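Below: one structure, written as structure tokens.
One chain of protein is taken out of this complex; the other chains stay put.
As written, the chain order gives the labels A, B, C and D, with residue 1 at the start of each chain.
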Amino acid sequence: MSELTRVEPITVDPLLREVKSKQPLYKSLLRMLVSAAVIIGLWQAVVVIFEMPSFILPSPFAVFERLIERHQVLFKHGWVTAQEIILGLLLGLSMGLLFALQMLLFKPVKRWLLPLLIASQAIPVFAIAPLLMLWLGYGIASKIVMAALIIFFPITTCCFDGLRSTPSGYLELAKTMGATKWQMLRHIQFPAALPTLASGIRVAVVIAPIGAVAGEWVGSSEGLGYLMLQANARMLIDEMFAALFILSVLSITLYFVADKCLKKLIPWEA
Amino acid sequence: MSELTRVEPITVDPLLREVKSKQPLYKSLLRMLVSAAVIIGLWQAVVVIFEMPSFILPSPFAVFERLIERHQVLFKHGWVTAQEIILGLLLGLSMGLLFALQMLLFKPVKRWLLPLLIASQAIPVFAIAPLLMLWLGYGIASKIVMAALIIFFPITTCCFDGLRSTPSGYLELAKTMGATKWQMLRHIQFPAALPTLASGIRVAVVIAPIGAVAGEWVGSSEGLGYLMLQANARMLIDEMFAALFILSVLSITLYFVADKCLKKLIPWEA
Amino acid sequence: MSVDKQLLSGQNNAVSIDIVDGYLRYHDSADVILARLNIHIPARAWTCILGRSGCGKSSLLRYLANLLEDRVDWAGEVNTRPPCDSKDQITYMAQQDLLMPWLSALENVMLSTKFGAAHSSAKRTHLMVDKAHALLQKVGLKDKANYMPQQLSGGMRQRVALARTLLQDKPIILMDEPFSALDAVTRYRLQNLAYQLLQDKTVVLITHDPQEAIRLADQLYIMQGRPAFAESLIVPKSVTPRNFDAEFAELQQTIMGRLEQDYE
Amino acid sequence: MSVDKQLLSGQNNAVSIDIVDGYLRYHDSADVILARLNIHIPARAWTCILGRSGCGKSSLLRYLANLLEDRVDWAGEVNTRPPCDSKDQITYMAQQDLLMPWLSALENVMLSTKFGAAHSSAKRTHLMVDKAHALLQKVGLKDKANYMPQQLSGGMRQRVALARTLLQDKPIILMDEPFSALDAVTRYRLQNLAYQLLQDKTVVLITHDPQEAIRLADQLYIMQGRPAFAESLIVPKSVTPRNFDAEFAELQQTIMGRLEQDYE
Partner (left out) sequence: DTKTLTLMLDWFVNPNHGPVIIAKERGYFAAQGINVDIQEPADPSMPPKLVAANKVDLAISYQPSLIIDVAAGLPLIRSATLIASPLNTLMVLDNNNINDLSDLKGKKIGIAMAGNVEASIDTMLKTVGLNYDDVKIINVGWALSSSLASGRVDAIWGGLRNFEANQLALEGFKAKSFFPEDYGVPRYDELIFVANANTYDKAAIIAFNKAIEQASLYIAKNPQKAWEEFAAFAPDTLNNELNKLAWNDTFMHFSAHPAAADLQRYDDYAQFMYTKKAITTQPKAQDYVLSF
């Protein structure tokens, strides 16, 4: 059945979208470029005005030079980090959803689990990082887990808050239709929670890189975090900033991709 | 006017609450204690089953002993960290709100600011921590800023997403009543956004400690993070875990206080 | 087995409900809403309930639909005959339209097919889609099947909700002011439609329109007083849907009188 | 200065509106909703609009209330006399009750006092609170002032929304089915109340109830066709609120005929 009904909305969607996507792509690209220029300008200004020594804040030009000179190394490590982030996001997302569902479906679980959950979050991932390294080794697994851990709580909270604030009328209606708990979740609570969940995902996408990089700091032999630490240890501050730059680009790209997907998923919200 | 109208709801509130606060305090306390017992049990189990060497994961009893032996030191440093967290929360909250408001009120600002904002978040606070230390010194200020920075994005996102998803009917009504942008915000959008904002605040409360402790790791002379580093360097792993324990208790307390406050603020949500 | 079940329900769908000495109070308020409420809802017939705004009609209906269990104090008996678990026997149409904003009109109509024991063979699915389309056409929204709820007018939304109700096939139908947002002609037609499609069902209809009530009622109650009780009014002997005649007019006068009286 | 302004508005609140050759289409749909629509809304009088469900009544009202500016294509003229910025002159009551869930009934009634140029002297505030209480009493909700919207029945919510509308003091009032969720008697009383309180205002009332329209209309339009246009019907000469009489009945028949005809 769902195949049949799911096909229908397509006919109205183009109409809906017609108004929304007024903004052509090149405009937002232009905006990005200008933003970037402004950031760089500010950065240079700080360097000049505060007479920043280059071992604290190098000038953007030095960083840019480094970026070009070392682009191969940077991309290689960037790719590793990107993998860690994306896999971490997937893992954290599914764990967060699962946890939220569990708290929702089994009220008692929530009461017992929540303090545990908060405690687990309150412990900075850094503190348990050595344990993770011991258990999962110095490879990619431990970083994925770090990234997942750091986004786990935002996802769980937003998802749970979203799921439990479904308008009661919807729930009542579904109840009279004989919806099982699971069907209620799937067809009513989940779609109704999507907007709040979307906030959670946006947050997650932006903080997941922190987890991955933090993981690399504790132990790794590749990735942008490793590169940054190494550069820092060697006083190659411009290289460190070049790595930071790649990381930022990665995050921004991820954010906008996620944002686009989320907007497609939730067309009924403005 | 507002003084007069604000007084009214009190008469109905007790009625509303009558049903909700069935759960007496001692019950939730009991639950906390049991949860704690479960955590400790699990912990001990991990220690025993995996034969964890005590320099990686000490047994809960050793940690507890340490906790009692060193409670004065722990509390002293805990108090410092608590201050950092709370002030960081306040700063981050107000900055996040301000930012979200700005993005909401001035659409163009949003377009230009958002990439900047994401980029700023993507850069792990850790990476700019040394810069912060150099600018703000090794005192409490830099940790407050770290905590504020780390919660800034979740707050901003949740607040912004909440503010912009006000049911359009409410906005239209207020518009016909001649609401200025500011009044609309104050009386319609803000209350309507509170549930989503609450999710953001819950997330913020739990991750703010990470910021503060990370700040202490990068540069400090007091606080739980400092204590943890010191203990680690001296191989006093049980002391490190005792500090972690205090940190967790701090976070959990903060979370529940925040949760209570938020629930008071949003009585109309289940 | 699914065929079996349907046959069974086809034979068995005559459920009558008796409410004896009903008492209802919301936990979060001191006011008693209903007290000493006695209502007989006969099987395969339309029971219409009228009453002052705020007297407790929706509360009663929601209680019958099992939606208030943990939010009210209830005393009194609710007996179904044959005895059955009323939970699985009821279709409920709320006073608000409650369309899901993420589903199109057609998908909203088909919402119930997503729930309950899943016997969704491809064929059955196809049947349901056809049925939903047919219902949408009957409520005058053939060309709006793919509109989202936000793109529909108030009356259209109510009609979608009605179609959603009519798609379900349970022996008891509870409807809370299902025609309130419709113009006179549409209302008249949809009354006929509902009458026709729900002929062998046990229907409880809440309405504010005395004419509507008289037109459709096999059994007519008016709720009065504070806390409210229900008084049965004698309806004309003619078959429903009735046309306007002298007896009709007289009953209408009686109803207005009762409502008026409740006001004092 | 605030006194000045009030005086001014007191003298000046007679605004009439003319719609000439109105055309309206939603951006996100290909259907034209209104075309060649001509309506004259006289000052200090009630203009009632009837029409098939979904014909575009609410759209028209929302356009007049400046709520559709960037979501529709509009062609045609809307002239106010005296020319004024209609934005600040309009009170709008939507088809949905739109009560804020975080405000009590009383606070919802007083919502408008929080907006606009702030002249909230303690005295004025006090006056407004009194006025709100008085209005709540008049709509029969004296004892529900502190209830939250979720604790009110559908009709009660609509009455709160009506009280909120009546609290505002603008020359033009646009009301979209304000009595649809009320029982006959309450409806009758609130019609009288509104009539009484809005005597020197320019009122546009959308309703599905021909009797209501005839009772209150100084000017009566029926919207017909697809896209819809408006036809003016001649109302009895008697003063509003009218009582039921032969002329009344005849007009009602005409209206039903028109609606019926629109259906074919």
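Heads up, the rule we're going with is that contacts are C-beta pairs under 8 Å (C-beta built on N, C-alpha and C of every residue); 3 or more make two chains touch, one makes a residue touch a chain.
Everything quoted here is computed from the prediction, not taken from an experiment.
Hidden chain, full complex: it touches shown chains A, B. Shown as candidates are B:Val47, B:Ala82, B:Leu173 or B:Val218; the residue that touches the absent chain is B:Val218.
The chain that is not drawn here is touched, among residues B:Gln83, B:Gln230 or B:Thr253, by B:Gln230. Only one of the listed residues, A:Gln183, A:Asn232 or A:Thr253, touches the absent chain: A:Asn232. Of the residues in chain A, those that touch the hidden partner chain are 53-56, 70, 73, 130, 133-134, 138, 216-221, 226, 229-236. One chain is missing from the display, and on chain B it is touched by residues 53-56, 129-130, 133-134, 137-138, 216-221, 226, 229-230, 232-237.
We take it that only the chains that are shown with their structure count from here on.
Across the assembly, chain B contributes residues 16 that each touch 2 or more other chains. For chain D, residues touching at least two other chains, in rising order: 28-29, 96, 147.
For chain C in complex with chain D, the residues that touch the partner chain are 26, 28-29, 50-54, 56-59, 95-96, 140, 147, 151-156, 159, 176-177, 180-187, 189, 208-210, 255-256, 259-260, 262-263. Those residues of chain A lying in contact with chain C across their complex are 1-2, 4-5, 8-9, 11-12, 16, 169-170, 172-180, 183-184, 186-188, 191-192, 194, 266, 268. Listed in rising order, the residues of chain B touching chain A in the complex are 28, 31-32, 34-36, 38-39, 56-57, 111-112, 115-116, 118-119, 121-127, 130-131, 134, 153-154, 157-158, 161-162, 164-165, 168, 195-196, 198-200, 202-203, 206-207, 209-210, 213-214, 217, 228, 240, 244, 247-248, 250-252, 255, 269-270.
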